[in-house]
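With one protein chain held back, the other chains of the complex are shown just where they sit.
Up next, subunit A:
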Amino acid sequence: MHDKLKLYGKAFDSRLLVGTALYPSPAIMRESIAASGSEIITLSLRRQSPGQQQGKMIWDYIRKSGCQLLPNTAGCKTPKEVIALAEMSREIFGTDWLKLEVIGDDYNLQPDPFGLIEAARELVKRGFKVLPYCTDDLVVCRKLLDVGCEVLMPWGSPIGTGRGLMNKYNLQTLRERLPDTPLIIDAGIGAPSQACEAMEMGFDAVLLNTAIARAQNPVLMAESFRQAVASGRAARNAGLMLKRQTASPSTPTLDMPFWQQTVSSGEGL
């Protein structure tokens, strides 16, 4: 069955995108990414002195992985910072793809919708393929589409919280109102069941990092997320039954033994 994830003209078999941060070791990161089956991985840029080699090792692995790179602008608070970091990312990583983050609040790392739209507009003009990390606000999402984003990445809940899909009403609204837009749940997913639920709701993919990297066994957790995302997608394609208020027996009631029609013994017969 051909059920590819299509983003910016590229097709992917996997619907799980993973981050590269917070793993106990680079070796476990590599094994986990492989177990996740992911074909799109996020990474970032930070200040570095010439003597530091840590970044080079990770970059060498990531370059050989064959995955689509998705550099982020994590930590940026203004469109100006975003534009500079995006250009630096494009030069180093050789890709136009960008996970756009403009943080509006340090406490819950909530995206700044105004900065997000302004930055997205400029990045699209500069030829970037922008995947914005955004809130689940329908109007903000529409405006991001208006400025040229082809993919949206609404949060499930704040980054690193593991609280899953916080506002299902808003997320369901996004799915229903933007039926043709690839929507990726990004951030807040803590358990495979939550990722599965997002896929059952009809989201196109899930992006996560902490839930795998901080598991006691990240490789096994990556495999579990791989199965959960695939399972949720299959369920969505299969079509879920409608919920009902009252019970409805699944076993046939016809020809049930021990059943006798009640005979009325009332007078007058």
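Observations on the structure shown:
What we mean here is this: a residue touches a chain if its C-beta (ideal position, glycine included) is under 8 Å from a C-beta of that chain, and two chains touch if they have at least 3 such contacts; residues count from 1.
Here is the rule we use: contacts and distances are computed from a predicted model.
Here one chain is missing from view; checked against "Sugar ABC transporter permease", "L-lactate dehydrogenase complex protein LldF", "Sulfur carrier protein ThiS" or "Peptide/nickel transport system substrate-binding protein", UniProt names that protein "Sulfur carrier protein ThiS". Checked against the full complex, the candidates A:A74, A:L171 or A:M199 give a single residue touching the omitted chain, namely A:A74. Considering the whole complex, the residue from A:S14, A:T42 or A:S157 that touches the absent chain is A:T42.
Touch with the chain omitted from the figure is made, among A:I40, A:I159 or A:V229, by A:I159. Although one chain is not drawn, the whole complex shows that of A:K56, A:K125 or A:R177 it is A:K56 that touches it.
Summarising the interface, subunit A meets the missing chain with residues 19-23, 29, 42-52, 54-56, 58-59, 62, 71-72, 74, 80-81, 83-85, 87-89, 91-93, 159, 209-210.
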